[in-house]
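Sharing a structure, written as structure tokens. Questions coming.
Missing here: one protein chain of the complex. Every other protein chain is in place.
Here is subunit A:
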């Protein structure tokens, strides 16, 4: 049974694409046949983060318009088996996404035996974001620990539960909270909201907390999903989140300030 997961946030720049890449890669690493679709038509980024920008021939819009087959457009990842990327078109805009077109692509992926279809939503609440969430069974809401991001996530949660296909059927979309760019030091200093505050405001289950980490930017620049960087805290936190998503019960990490030992203090 395939599952459609939307990675969404409302606000831009919070880490949706980074998270989509990490989540899709993580799911595939666990042996699930996974496709990740870039819904950000016109502002294509996922291919960069996944390091496949030079392999894009056909894109999502080409498939919707029948100019290419899904097989031609899907890019197979070279690092992880079972992982496929469907890039967005850079030369079109979001109006190119028709509901029927998106539905036919998702149905075809399901028929192809994909276990997970990860939809990387664009920012905003306009057509692109709406199309990305419309067919979702589950939603991973990416939030930064600051008020505007939390409010936008709240808005998206409202749309998910009122305007998605599941909501129209009377079902609910399963919600997960992913807090990214978390910095325990700045939470302590009062500059950032704590995880507890965010969970209280949004009242949805916490999937993971990804600490602010230089390795995320490094990974993006080198086109390597950060989850593959097994030594970085962000990579480990994404791996934990995937385990939790797949039903394991593991404690949250990297939420407290790292205590420096005497020598570490002396020598840095």
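The rule we apply is simple: a residue touches a chain if its C-beta (ideal position, glycine included) is under 8 Å from a C-beta of that chain, and two chains touch if they have at least 3 such contacts; residues count from 1.
Keep this in mind: contacts and distances are computed from a predicted model.
One chain of this complex is left out of the view, and of "Probable septum site-determining protein MinC", "ABC transporter permease", "Nitrogenase protein alpha chain" or "Putative murein hydrolase (TIGR00659 family)", the protein name its UniProt record gives is "Probable septum site-determining protein MinC".
For the options A:52, A:68 or A:201, the residue in contact with the chain missing from this view is A:201.
Of A:155, A:174 or A:252, it is A:155 that touches the chain left out of the display. Not every partner is drawn; the one left out touches subunit A at residues 151-152, 154-155, 157-159, 161-162, 200-201, 203.
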